[in-house]
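Quick one: the structure is below, and I'll ask about it shortly.
Let's turn to chain A:
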Amino acid sequence: MNVASLLVELVLMPLVAFVVGLAMVLMMRRIAARLQRRVGPPFFQPLFDIVKLYGKHTQTSHGLVHDLGIVMAVGGYIAAETMLPVPGMTGIADKGGLVVLAYVMMVPSLGLALGVGQCANPNGSIGISRALTAMLAYDVPFIIVIFGVAFHFGSSNLITIAAAQQAAGIAGWGVSQMPLLALAGLFALHGMLGKQPFEIYVAPAEIATGPMVEMSGKHMGGLFVMQCFQLYTAAVLYVTLFLGGGENWLSFLAKSFAVLAVPVSLAYLFPRYRTEDLVRLMWKWPTMIGLLGLAFLMH
Partner candidate 1 sequence: MNALVLPVVLPLLTAFLLQPAGRLSAALARWAGPAVLLVCAGLLVQIALLTGGEPVTAAIGGFAPPVGIVFYADALALLMAIAVPVSALLLWPRAEAGEAGVRQSALMLLLVGSGTGMALSGDLFNLYVFYELLTVASFGLASATGTGRAYVATVRYVLVSGFGSLIALAGIALLYAQTGSLNLAQLADLAPERLANPLGLAAFACLLIGFGVKAELFPVNNWVPDLYACAGKPISALLAGVVSKLAVLVLLRLTVLVFDSPEAREMLMVLGLAGLVTGELAAWRARDLPRLLAYSSIGQLGLLFVALSLPGPAGLAAALAVALHHLLVKPALFMLAERWHGSLDKLAGAGRASPLAAGLFTLFALSLVGVPPLPGFWAKLLVLLELARGAGPFDLTALALVLAVTVVEAHYLFRLVGILYSPGEFRDRHSPRALAVAGLGGAVLVAAMLTLPAVSDALAGLASQAADTAAYRTLTLGGGL
Partner candidate 2 sequence: MTSLSDIPVIQTPPEAPARGGNPLANVFDDFIRYCRSRSLFMLHYCTGCGAIELPPAMTSRFDMERIGIQPMVTPRQADILLVTGYVSVKTLKRIILTYEQMASPKYVIGICSCTVNGGMYWQSYATAKKLNDYLPVDLYIAGCMPRPEAVIEGLKALRDNIEAGTSDNWKDYYQRYDHYLGNQQRLFGADWQTPTEVIAEAKHYGLFGPDTLGEHTRRLEDHRKPLEPLRMTLNAGRLEHME
Partner candidate 3 sequence: MTTDIGQWLGHLIGQVEGVQHRGRHARRQRLDVAPDALPALLELLQGKGSFVHLSAISCVDWPEDGQFELVYHVWSYELKTLVSAHIRIPREPGRYLSVYDIYKPAAFFERDIHEMYGVFFEGSPSMEKFILTEWDGPPPMRKEFDSENWVNDHFDWQDYHPDWLNDIESRGGGIAIRPDEQRFSRKAKHES
């Protein structure tokens, strides 16, 4: 793998992620509309939103840390994309494994938290304290899933995990080997996306969309871009761990959209959980299922 093709991959993977992310945001909003018996946004709506936000004439900022927070949020996810193996491109997935990816995905949320902190708006601070509590909540099942997968495939390198699943066909997929862990992983995925039942930290009425209260123009645009990356990363990670990763682009995208459709369609059927109920739920059911899955896995 010479350096030139690696550099090309490092540029290409985030772009692909962004484009697929846009499509995923569109799918999410379309599913939401359909559930509410509405027509839903036009095809390029996510792109229009982002371009409009970046095209804003006045951009208000609360300081350097506010700007760097958004840069860190977008940059962090761009780095995380390069560690996610996709059909044909592996980027630097072999340089850092599953645990490294889990931690690199935390860097954007910390960057956002710092940026919101300097907005000096208590709504933002309350939002961030709830977001970090939510992260604490959904990370417990996520960690159990990571442990199970890494232990089952004997390595935390994503490429070997994907290759092992592809070699053994459908029977070798993570979901067929470890069904309970896959279920717990779905819960964690739902929590990670921060969609409806678990979006207490962007509650519009209660804390004026929490962290986004003082985000305008390109700061808000940065967050929309981050949302695209977030959806893409979560979906692709789940596919890589449980659905055999990407043999070819078509099946890979189909699997990613299918995986994403589940939490997104569930999202608009539930009211919002309070913070402590969210933590209690995440520490009760998905964790139990995950531990049960581990028990089967280990013996």
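The candidates were selected such that all candidates are chains of the complex that A comes from, given by their letters.
Here, a residue touches a chain if its C-beta (ideal position, glycine included) is under 8 Å from a C-beta of that chain, and two chains touch if they have at least 3 such contacts; residues count from 1.
Keep in mind it's a predicted model, so treat the numbers as computed, not measured.
Touch, as defined above, links chain A to just one of 1, 2 or 3 in this complex, and that is 2.
Within the complex formed with candidate 2, the chain A residues making contact are 29, 33, 36-42, 44-45, 47-49, 51-52, 55-60, 63-64, 204-205, 208-209, 212-217, 220.
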